[in-house]
Structure formats: structure tokens, C-alpha cells
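Shown next, in C-alpha cells, is the structure this report addresses.
With one protein chain withheld, the remaining protein chains of the complex are depicted in position.
Presenting chain A:
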Amino acid sequence: MNDLPDRFPRGWFVLGHQRDFPVGETKTIFGFNNKILISRIEDGSVAVDVGGDTSWPVLEINQMVMVWHDVEKQDPDFTPDKIEECYSDDWSDYGMASFIVKNNCRELIDNMADKGHFGPVHQAPFEGFWNEAKDHTYTQEMTADSPILGRDLFSQARYEGPAYMTTYMSAVHDGAKVESRLLVSHIPLTLTSFVINFGVMVKKVPGMSAEDEAAFIQGYVDANNFAFGQDVAIWENKIYIPDPVVCDGDGPLHKLRKWYGQFLVNRADIPSGLDLEKREF
């Protein structure tokens, strides 16, 4: 039988981009087995109603509206770091896209330690691959060469909690260096489905017209959509192996899953020793 978690993880979850919640409007989305109403009231603040419960903490940071989920109903014990690029005129805003995945949201997390899937699934064999876990953060650094996401690729991806990942990426396209920032967030709909909301912003190229810039961002959104499609084809046709046999070339998958497990238990039950010093795998 499928051994599903008994709850949704504790942490900050992105509800959407700030621009999607204008003053005076109420939007409805689904998440956490509930209908969620999101309203921006006249004073500019956002009120969230999750199935009639209005006590969920709300945060606006890095262009996103986020909500804190915690079955124990305690105050947040961290907030995501501010990303300067989200507030800089030198960078575009996030272009956003979303799609549903029919599996438990933990499937997404395995990717952080899963260096072995980049070649077969994304045709992008890694060159260097590093992982680090510290408190509520988990960081992956990677160098690779990808026909889809760019040549001479460097990326640093960091989870802050179980559902908010941001990436700094640089790659060479047509001989020019492109710097980008990725957002990969998700909201669980049920224990066997979730919605990925992802965003892409790029460093503006001097002299580029607004039109070309929009097309360029859309190209990056499309490329990432394509890469996610490759993952989804796997995610929707697999079982969960709780204790996989790993080989010497695999990343620290067991370590990563233990780190993620801290968000699936009460705070008093979080084990110690979840940190992982940065090292290459």
C-alpha cells in the first residue's frame, strides 16, 4: 500500500504573485483539502480564509503572497530571505506558470539530491553537484551543460521550508551570459495531488526592448515548462520507495528525506542531526 504522510508539511506556501491580488478583489484557489479565499482589502493587506479559518499567517515577500500552514497552529519559526533581485529595476518581474501533478508533493523534493536523473530525464548530465542542509534550508549547487536550459549552466537552488524554492542560475545562450532567477513553489491540493507554481525572472539586457524582454522571459518559462513536463511524466507513473537501494553515484537522498521529514512531524518530535555540511557528491 502507499505509505502517504499523515499531514501536509509545515511551512510557507506561495498562493500566487502579488499582482494577481488587486485591492478590492477576492480570488478563490484550492489547497490543503480546502477552498481558499484570498482578498486584498483597502489598506493593502491580504486576508486569507482557508475553509472558514482566517487564522493562517500571511506574508508578502519576493513578489509572492504566502500563507503559513502548521497543523499545530503555532507561529512561523522562519521567514524566507529577501531576494534583492525581486525589488530591482535591473531585473524583470517573475513570469509565472502553473500545473497540476497527480502525486504526493514529496516527489518534488527528491530532485534536490537526485543528481542521477538529470541525464536520463533532462538530457543534462551534471558536471559538479553539491548539497547542504542547514536548519529549515536545503541547498543544491550544480554545474551542467543543457540543450534546454543553457550551456555552461550554474545553478544554486535553495528550499526554505518544504515548499518554497528559489534558484539563481546563469547560463550561456547564443554566446551571451544570461542570469536568471527561478521560483519553484507548490500547494498541496490533497495528499495525492499538488499544484506547482513556478516563476522565472531574468536580468535585463541593456538596450533590449520591453517586447523582446517579454518574449525572452516567455522563452525561459516555456523551457522550464518543458523540463517540468519531463519530470511529471515520471512522477505520475511511479511508486514511492520508502527506503531505496542507492548506488555510489547517487546524491544524499536519505539525508534529504530526513531533512524534509522535520516538516511532517510536530515541532517537539523533530530529531537532531538533520544538517548536512556542504559537500560534493
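One rule holds in what follows: contacts are C-beta pairs under 8 Å (C-beta built on N, C-alpha and C of every residue); 3 or more make two chains touch, one makes a residue touch a chain; residues count from 1.
In the analysis below, contacts and distances are computed from a predicted model.
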item: Protein that the absent chain corresponds to, by UniProt name, given "EF-P lysine aminoacylase GenX", "Glutamyl-tRNA(Gln) amidotransferase subunit A", "Rieske [2Fe-2S] domain protein" or "Xylose transport system permease protein XylH"; value: "Rieske [2Fe-2S] domain protein"
item: Residue touching the undisplayed chain, where the options are A:98, A:137, A:170 or A:225; value: A:98
item: Selected from A:7, A:117 or A:258 as touching the chain missing from the view; value: A:117
item: Candidates A:73, A:151, A:177 or A:238 - the one touching the absent chain; value: A:238
item: Hidden partner chain, residues of chain A it touches; value: 1-2, 4, 16-17, 20, 27-30, 33-34, 96, 98, 100, 102-104, 110, 114-117, 119-121, 187, 189-193, 195, 197, 233-234, 237-241, 244-250
